[in-house]
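Every protein chain of the complex appears in place save one, which is left out.
Up next, chain A:
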């Protein structure tokens, strides 16, 4: 209250200096804070959260000081309970720090062994709860913490838990070859094992060997779904058909190599090891009491959890370089470092600044000398003498983000999150990160023809968005030769697509100024115009007078009858000229609506809102007329496909267009009239992809709903009487949409499309078109497969809930009977 008064007093007049300077955020103008020693639980919290962040502080010092601060204040009850909770929370929120917090626990164990029992009992409950919920990443992270405590566990410690988990994996894998939970469990076991081995060095070699002998069968078998999530889509003719290696397959062989080397695992930190001089601490630690791990119950049936599981492959944009700037896939470090970085990235989506900070500082959390010095230029890596590491921390960080951005079928978060992490990393350490990003971009550009088309478009989207955050600067000169390639060449298509997206985020003149000469021609004068030309302004256009008239009527919001009169005139003229009357009038009308709304999206949306009945009637009248709506929009905004796509999306929302109209317009209409060359335009792909996502999104909304309102979740605001019927309809519509896409693309891909047979044109373009169609096909087949899998899961879930509801109903009925008996 005092602050408030003081501020008011200082405010004085409206024009006070103070007001003028006040930014939105610094409302809080207190004097210098009085210094005081924070209570121990606050100090421990602060220190534990920041553990290992400071590279200047030796780990053993830091770990010891926190442990001492904690044990010295053992009587502070708040501190005691907070400590355990915080260790658990850090394990799942900041996994890079797990070995360090574990080391604090191990040291505290020497003075206050009770703390380990407190922690273990909560940890065990946590693991059980996460398994029950199918939160497999949290299971993995808790197990990692447990693994780091192996040194203070009685008996075999973590091993029995891992063995029991493995038993579940075997059951799942034998039951179904498409099972993904079993694969996930094996991955977790393999990723936990290395931490056990460094936490209790030298003791468990046989145990580890036994376990790995068992995991071998599951890990080395390629998963049936793997072909679908392969990031590269090689041309069928190409010889180089080596598929990416599955993550668990790699892990298994990497760990085998480690086992043969006595589990050296040089990259993992060992903050519980003290320097040779400090024998006293080390022996205290070694003599600390051991604890029994409370039993962990793993349910007989385990669930997949909220996120659908898919097999994973190892993806790197720094593969096959002449110097290893990232750990090679033969080395366990590749998987271990990647795993914890990816977890960090995906967990901390709520603060991209901290994610970026962690990525830049990643060398703080691994053993010294794991990486080359930060910001070492790539060329200088060559001068590093072995056995020193040539792994560039920036490359490792950037690689981890790209592995998520290019994750198939979909990464955990929206793609723009990964964009933002790269942007922040680049802002934090431009000199270090920018060159690494540059090399990643070159790799992806070179390989974009063989990338899965969905990923190629993600690359396009990221690239243009990234440049928009850094003044649109890129060394375009190095790709200058590709400007002269045909537009259907994948690399040229990338350039065209990227420039279009850059312009969407900025404006044509600005982007033109960032480009070297040959590129400038790619930006046509139409793109620089504020609004497109109105074709009816010229009398050469058929129906020019009528067009101008309708535009005038729309502008002054004339009543519909007046418009109808002009439409009638157009239609009768069209009949005289023997063209489709509805198509002709629809083209004029839609073009006029677009023209009237050309000033901005809200203008056009308002214009559509006012005319939506007429538009809907026109669209409903015939397929040809509906298709003409799309043609008119795409023609009017041809220089700005982004605007066209946006308008099409809104027309879909109004149900003026159907998804099938859009799909057919692209894959039959436009592709047909361009002999398939339209398939090379990224905005065509974007249009189809967005439409498909709209349809599948709708299905996903209705699929989980139970058939009858009484079975529906009480939290559904509106009970849906016809949920079952709606679902059937939506699913049917989705399937026929996918079928239509499949049909159209197959004939393009096999060259059996009439237009291709007739063309007899140059074989080179036809070959490119066939390849584009193959790439499209792969994307939408995958989408279809994923949606089918989703429907299967949703059906299971509905059945489970229905059974649950029945069970409850029976219980209630029994309860009533019992009550009656009592009466």
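Everything below uses one rule, namely that a residue touches a chain if its C-beta (ideal position, glycine included) is under 8 Å from a C-beta of that chain, and two chains touch if they have at least 3 such contacts; residues count from 1.
Convention: contacts and distances are computed from a predicted model.
> UniProt names the one chain left off this complex as which of "Mediator of RNA polymerase II transcription subunit 11", "Eukaryotic translation initiation factor 3 subunit L", "Multifunctional methyltransferase subunit trm112" or "Nuclear cap-binding protein subunit 2"?
Listed in its UniProt record, the absent chain's protein name reads "Nuclear cap-binding protein subunit 2".
> Which residue among A:129, A:431 or A:601 touches the omitted chain?
Candidates A:129, A:431 or A:601; residue touching the omitted chain: A:601.
> Where the complex has a chain not shown, which of A:423, A:488 or A:585 is the residue touching it?
Among A:423, A:488 or A:585, only A:423 touches the chain that is not shown.
> Can you work out which residue in A:114, A:132, A:349 or A:755 touches the chain that's missing from view?
A:349
> Check the options A:90, A:359 or A:441 and report the residue that touches the missing chain.
Checking each option in A:90, A:359 or A:441, the one touching the absent chain turns out to be A:90.
> Against the chain that's been left off, what residues of chain A make contact? List them.
Residues of chain A in touch with the missing chain: 4, 7, 14-15, 19-20, 24-25, 27-28, 49, 85-86, 89-90, 93-94, 348-354, 413-417, 419-420, 423, 465, 468-469, 471, 501, 504-507, 600-602, 640, 642-643, 646, 649.
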